[in-house]
Structures are given as structure tokens and as C-alpha cells.
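To start, I am sharing the structure in question, which I have written as C-alpha cells.
As you look at this complex, bear in mind that one protein chain is not there, while each of the others sits in place.
And now, chain A:
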Amino acid sequence: EDALLPAPQNISILSTNMKHFLTWSPVIVQGETVRYSVEFQGEYEREYANESWIPISECSLMAATECNITDDISATVAYNLRVRANAGTRRSEWGTLTGFFNRITTSLTPPLMKVIADGYHLLVELEDMGPAFQFCVLYWKKGQESRMQQKMVKEVNSVVHLDTMEAGLDYCVKAQAYVEAINRSSSFSQTQCVRAQGGTSLWL
């Protein structure tokens, strides 16, 4: 067999908001295109399936040095990951991620949020961060932090109605993301405050 290619180096995971990417440094071979293949191994494969590895077809013989492994990392267990280089008929040994990856370590960012005063209605619009996400929304009358109210939002397909506001008062809102699958929350977003938009005159 031809001389072996060097194995990919600097293999690491970028994981934010339950989106997980495997990345590595390119293997340089003068005058040739190097392609890469990625495989994963969950705890089940190690304990029940003879330590078998499973190829990720979307990341087989590809030129990029990044693979989206989100769909395959869909359990809260420890995963092994590895990548190999190919050039023509030659290929490298496997380069394996140092240590396991468990999605419980994903970094969670606070949700983007827009607070709306629609007349006397206090509304909030939340970023759609994906199916794994729920949101804890806290809201209160400015100056009355001790009487904070909470609303859990499970789906973000529409604007959420929080409260009916009293005229002339400022209402403040902040939110955090929560992922039930890993039982973790992000930090809170910046607080946003609004005032009711209602007019002063009243028809009786």
C-alpha cells in the first residue's frame, strides 16, 4: 500500500445551543485533494455492540474540515468521534477526538428577545432556537422586582402574551433558554422595559 497520509490533527468539538460540529486541521498534500471521513461511537456501541463505529454519510469523503454531527449526537451519553484523511488511493490512520463528547457540555446562550407594548398588552417575541428549547420568561413592574412573575414557554411559533399593563407604568422582561434533555439553562438575556401605549381619553 502507498505511504500513509498523516492523520488529521487538532480535532475538536464546537457545540453551542445543542448544535454540535466536529472540526480539525487540514492535511496538506501537494498537488492532491484531500478528503475526510467521520465516524462516531456512542456509549451503547462501546458497551453492547463490540465497540463498533458508525459512519456519518454526510461527512464521508468530503473536502471540508468540519462535520455537523448534531443529528447523531442525540442522546445524553459520552460519544467518541474520529476522522480520517483520504487522497487518491491513500488514506491516513484515524485521528480520534481527545476525550469523550457529551452534549450536556454544550454552551447555551441567552435567547434573542423583543418585548412589545401593543396598546395595554405586554408581549414578547423569542428566538426560535430549535425543538430542544423551552424558555423561562420573567416579567415585573419596574421597581417591583420582588413581585416578579414567571411564564414557561414551550413553543416559540408566535408572540407570547405576558400581561395586561396599567397605564403609565414601565414593565420589564428578561428570558433564559432551558433544555430539558440535558436539564440545563442559559443565563438570562438583557432586561428590556416598555410602557403601555394606550391613549389618555376614554369613551364611556
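Just so we're on the same page, a residue touches a chain if its C-beta (ideal position, glycine included) is under 8 Å from a C-beta of that chain, and two chains touch if they have at least 3 such contacts; residues count from 1.
Note that contacts and distances are computed from a predicted model.
The chain absent from the displayed complex carries the UniProt protein name "Interleukin family protein", chosen from "Actin-like ATPase domain-containing protein", "Interleukin family protein", "Methyltransferase HEMK2" or "RBR-type E3 ubiquitin transferase". Touch with the chain that is not drawn comes from one residue among A:S57, A:T98 or A:Q190, which is A:S57. Contact with the chain that does not appear here is found for just one residue of A:N10, A:S25, A:T76 or A:S187, A:T76. In the complete complex, the residue from A:A49, A:A64 or A:M148 that touches the missing chain is A:A49.
Where chain A meets the missing chain, the touching residues are 40, 42-45, 47-49, 54-57, 71-72, 74-77, 79, 131-132, 180-181, 183.
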